[in-house]
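All protein chains but one are shown at their positions in the complex.
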């Protein structure tokens, strides 16, 4: 089962994973990553903007790439946009496969690309106002691990 | 939160992950792997035996190693023993961290070691009886990726 | 909308432009875009890490921009998702 979604409202990853797992009978393993808005450092809110004409189609291309590269039975890729608060899920990627390595690697691959190659921009609200989050050098090097 | 368990009865990973995630406030990401008994190939059942005096302490040592190697806020490691059927969870490893890479790598690390370095032996029941599952060469090479 | 192109300033570029979007006369090419926008945005546009989309497609070479009346141009700074 393939399920790629862009959401502008809070979501509960736990409510997605059960049905996703059940929709892939015969699987050997499911790997799931859930990213949340980190608390601490005075962060009050986080806002993700995106460019509508590119975002969802870009996520679908990323899913295509993951299917081409790994032996997958199913892939769930859900990304929030809009205003979020600490503790709220931003992203959930889950991959089902016969073998654990494909499931784990597919999640790793999708997360690296969502971080530095999908059309999202992130800013944080702290006590002194809003601050854009620049991608870190590490985000690029993480992504470049896959360019072989 | 650290939670290492050896179970001889079926368990529901979904029921563990929610509380585990909530027990690590301020996290940036949670990575979870769930391994299930694969269906197909005429597999009717799977049995995992273990050596009680070593199993749980070995899992705890593995958790220690994961904490030493990665920046973790929490680690959940649950492994079944006993008789299981296709679709039943065998293992669930979940890691919570500030950054996604630590969470994903910790799960990858723990799974590789549970597969080829924890005291479990697996056999499958097919139409013609029980067959022991030998570790694959790949299981060793997966584990050896971490020996730097 | 006839006779105009809309330029969207995504992410931090909106702060530099002082607006989320602006309208300019069509047609608009790369040189025209660099001249039309705020100098702070022009400076960013010249960096490799800033992409440009026109009519829903990211340009492989942004200097080939050729926007016609009604087209939407999106200026895309480095992303930070996940």
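Each chain gets a letter, A, B and C, in the order it is written, and its residues are counted from 1.
To be clear about the criterion, a contact is a pair of C-beta atoms (placed from the backbone, for glycine too) under 8 Å apart; a residue touches a chain by one contact, two chains touch by 3 or more.
As the structure is a computational prediction, the values presented were derived from the model and not from experiment.
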Touch partners, limited to displayed chains, of the chain removed from view:
B
Hidden partner chain, touching residue among B:11, B:67 or B:119:
B:119
Footprint left on chain B by the chain that the document does not show
35, 48-49, 51, 53-54, 79, 90-91, 111, 114-123, 132-135, 139
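We take it that only the chains that are shown with their structure count from here on.
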Approximately how many whole Å separate the CA-defined centres of chain B and chain C?
49
How many angstrom between the C-alpha centroids of chain B and chain A?
23
Distance in whole angstrom between the CA centres of chain A and chain C is 27
Pull out every residue in chain C that's touching 2 or more other chains.
82
Quick check: what residues of chain A touch more than one other chain, meaning two or more?
35, 111, 115
